[in-house]
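One structure, as C-alpha cells, below. Some questions next.
With one protein chain withheld, the remaining protein chains of the complex are depicted in position.
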Amino acid sequence: MTATKAPTEPPSTPRVVRRAGDRIFAGSAKGSGIFILLVLAGVAAFLISEAIPALTAPAEDIPGGEGLASYIAPLILGTLLGAVLALLVATPLAVGIALFVTYYAPRRIAAGLGYVIDLLAAIPSVVYGFWGLAVLAPALVPFHVWAEDNLGWIPLFAGPASTSGRTMFTVGLVLAVMILPIISAIAREVFSQAPALHREAALALGATRWEMIKMAVLPYGKSGVIAGAMLGLGRALGETMAVAIVLSGGAGATLNLISSSNPSTIASNIALRFPEATGLGINTLIASGLVLFVITLGVNMLARWIVNRRADFSGAN
Amino acid sequence: MSTSTQSPVRVAEDPRGPIRPQRRLPRYAALGLYLAGIALGAALSALTGFSIALTVIYGVILGTLAVYVGARAVEGRRKATDRLVTALVTTAFAIAMVPLVSLVYTVLDKGLARFDAQFFTNSMFRVVGEGGGAYHAILGTVIITAVTAVISVPIGLLTAIYLVEYGSGRLKRAITFFVDVMTGIPSIVAGLFAFALFTLLFGNDVRLGLMGAAALSVLMIPVVVRSCEEVLKLVPNELREASYALGVPKWRTIVKVVLPTAIAGLGTGITLAVARVIGETAPLLITVGLITGTNLNPFDGRMATLPVFAYYQLTQPGTATQAFLDRAWTAALVLIILVMVLNVVARLISRLFAPKTGR
Partner (left out) sequence: MAKRIEVSDLNIYYGNFLAVEGVNVSIEPRSITALIGPSGCGKSTFLRSLNRMHEVIPGARVEGKVVMDGQDLYGADTDPVDVRRQIGMVFQRPNPFPTMSIYDNVIAGNRLNSKKMKKSESDDLVERALRGANLWNEVKDRLDRPGSSLSGGQQQRLCIARAIAVEPDVLLMDEPCSALDPISTLAIEDLMAELRDRFTIVIVTHNMQQAARVSTSTGFFNLNGVGQPGRLIEFNPTEKIFSNPDQKATEDYISGRFG
C-alpha cells in the first residue's frame, strides 16, 4: 500500500441525490444571477437597437444638421471636461479626508466622521443641482472674474467671465463634491487595511506620523486610490441632474471653463432634450447614451480590474 | 491642530549617549500660531475689502504656514513636515464639510417656506400659481420605489445567495464582476434602457410608472447584491454545518438558518439600497414624466415623482415664480428627509435585529 499511488481508474463522481426543494431553490438563485447578466446584455442590446436609426440616418436629418458625429463630439468633450476637472479636485481632497479619518482624527469620533462624509453620497443629485445653482454658482462669480483677469492667458480661463457662475468650472466643483465620498470611502478602506506590522515597524524606527504614512500606508493604498478615482470618474461622467440644472450649456466645443457658453454633457443633454424629443431626435439621444454607456463601462471595468488585481495580491491580509 | 499626542519614544541605551529631551512646541503654541495666522488673514482680507470667504482662505493658508515655520524653527524639519501634513489633512476634511453644511442649511432655509400641511395634502391639479403641493408626487415616489424594491430585492437577494452558497467557477466570477460594473451604470442610461425596452414592447410614446421602476431596478439590483453578499459571507460556516448535521437540506438551511442569522445586515443593506434610488431623477424624467394630478397606478400612464416634481418646479416656473421655487425647495427638503430617515432606519435595523451573541 504505497501512499502516493494514483487511483487505478478515474474515480467516478457519485450521482448526487438532490431533493426537489434544493433543485428549485438552487435553480432560482442561479437563474437570478444569470438574469442580471442578461439585463446588462439587454441594456447594451436595447440601446443599440434604438440607436440604429440615428446611426443609419442621413447627416442632415440629425438635429443640428451636420451628422451624428458632430452632434455628439462636443457633448463628449463637455462630459470629459467636467469629469476630469471633478477628478482633479476631488482625488487629493479625498485622500486627505481618508487619511484624516483613518489616522489623524481621535479614535472615538473617527467612525462618526466617516459616516458624515458618507452622508454626502446619500444626498440626491437633483438636490446638488439646486445647491449648485442657488449657492455655489453665485458664490464663484468673483472667482470667475479674478480668473479672467489673472489667469486669462491660459485657454481654460480665457473668459469672458460668466456673470451667473453657471459654467463648466462650477459644474466641475459640484461633481467633485459628489464623487468625494466615493473616492474617500475606498481610500479609507485601503488605508485602514495597511498592514499594522509595517506601520509599527516604521514607528519603531522613529518615524513621525507622516513618515509612517509615507512609508507604510500610501504605497499600500496606491492602487486602491487609483481604483476609487476611476469609480469616481465613472460617476462624474454619468452624472445627469446636477449638470443639467447648473450648466448653461449647448454652445458647441470649447475648452473655456469660465465663460457662459459651455459644451453640454451627454447625460445632461439627454435629460434636457428627451422630454420634448420625437422621432429621430430620440434615436439620436439614445445613440449618445450608448456612447456614454460604453465610456463608463470601460472606465468601470478598468477600475474593477485594478481593484480585483489588488485583492489578489493582498491575500495575506 | 494640536498633534501633541505622541509620547516621547523610549529607546534602549544608545552608544551615542543619552537621549536628549526633545525640543517641542508647547501644547498650545501650535494652536496659537494657527490662530495668529488666521488673524493675519483677516487683516489681509480687510485690506482688499472684507469678505468671509477670503478671510477663511487667507487665514487657513497663513495659519498653516505659521505652524510650519514655528515648528521648523523649534522642532526641526521632520516634525515641521509632520505638522504641515496634519494641518493639510484636517483642512481637507474641513473643506468637505463646507458643501455639506451649506447644502443642508440652504435646503432647510429655503425649503421650510412651504413645509406646511397643504404641501403634503394637495396635488398640483389645476394649480397655476400659489398653493398646491406634492401629495401626488410623494405618493408616486413611494409607489414607484416600492415596485422597484419588489423587483430588485428578490433578484438581488437570490443572486447574493447564489454567489455565497452555490456559485463556483466562471459563472460566479462573471456575475461578481458584472454586478460591480453595473453599479457604475449612469442613471440616465438605465432610464434609456427602460425606455428602449418598453418602446419595443408597447410602441412609441408609452409612459408608465412601471418603466421608471424597471429603470431604477437596474440601478438598485447591483447594490442589493453587493450588500447582501457581504452580509451572507459573515454568517459562520459552523451554523450551516450544524444544520446539515441535523439532516436539514441545504435550501432549508439557507432559508431558516443563514437568512435569519443575517437578517439585520440584510435589512440594513436593502434599506440603504432603497435610499440610493429614492432620489434618482434622471431615469424617471425620461420614463415616467410628470403630471399635475394624482395617478396611483404604476401600470397606466404618467406619474408624478418627488425628484422630477422638484426639478420642473425649479426649472420651469410659471407666472408666480416664487411659489414654484418655494415648492421646489420644499420638495428637495422632503427628499433629503426621506433619504436621512432611511439611513437612520438602516442603522436602527442593524442595531435592533442583530442576533444576540453571548460568545
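Letters A and B mark the chains in the order given here, with residues in each chain numbered from 1 onward.
Everything that follows uses one rule, which is that contacts are C-beta pairs under 8 Å (C-beta built on N, C-alpha and C of every residue); 3 or more make two chains touch, one makes a residue touch a chain.
All values derive from a computational prediction rather than experimental measurement.
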Which of B:Leu103, B:Val153, B:Met211 or B:Val257 touches the chain that is not shown?
B:Val257
Considering the complete complex, identify which of B:Thr48, B:Ser168 or B:Thr319 is in touch with the unshown chain.
B:Ser168
Write down which of B:Leu65, B:Leu171, B:Val206 or B:Val248 is the residue touching the left-out chain.
B:Val248
In subunit B, positions touching the absent partner
168, 236, 238-249, 252-253, 256-257, 260-261, 263, 355-359
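The rule is simple: only the chains that are shown with their structure count from here on.
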Intercentroid distance (Cα basis), subunit B paired with subunit A, Å:
14
Contact footprint of subunit A on subunit B as seen in their complex:
3, 6, 9, 11, 53, 78-79, 81-82, 85-86, 88-93, 95-97, 99-100, 102-103, 106-107, 110, 154-156, 158-159, 161-163, 165-167, 171-172, 174-175, 177-190, 192-193, 195-197, 199-200, 218, 221-222, 225, 249-252, 254-255, 275-276, 278-282, 285-286, 289, 307, 310-311, 314-315, 328-329, 332, 335-336, 339-340, 343
Contact set on subunit A toward subunit B in their complex:
19, 21-22, 24-26, 28-37, 39-40, 42-43, 46-47, 49-50, 92-93, 95-97, 99-101, 104-105, 113, 116-117, 119-120, 122-131, 133-136, 139, 177, 180, 184, 206, 208-211, 213, 231, 234-235, 237-241, 244-245, 267, 270-271, 274-275, 285-286, 289, 292-293, 296-297, 299-301, 303-304, 307-308
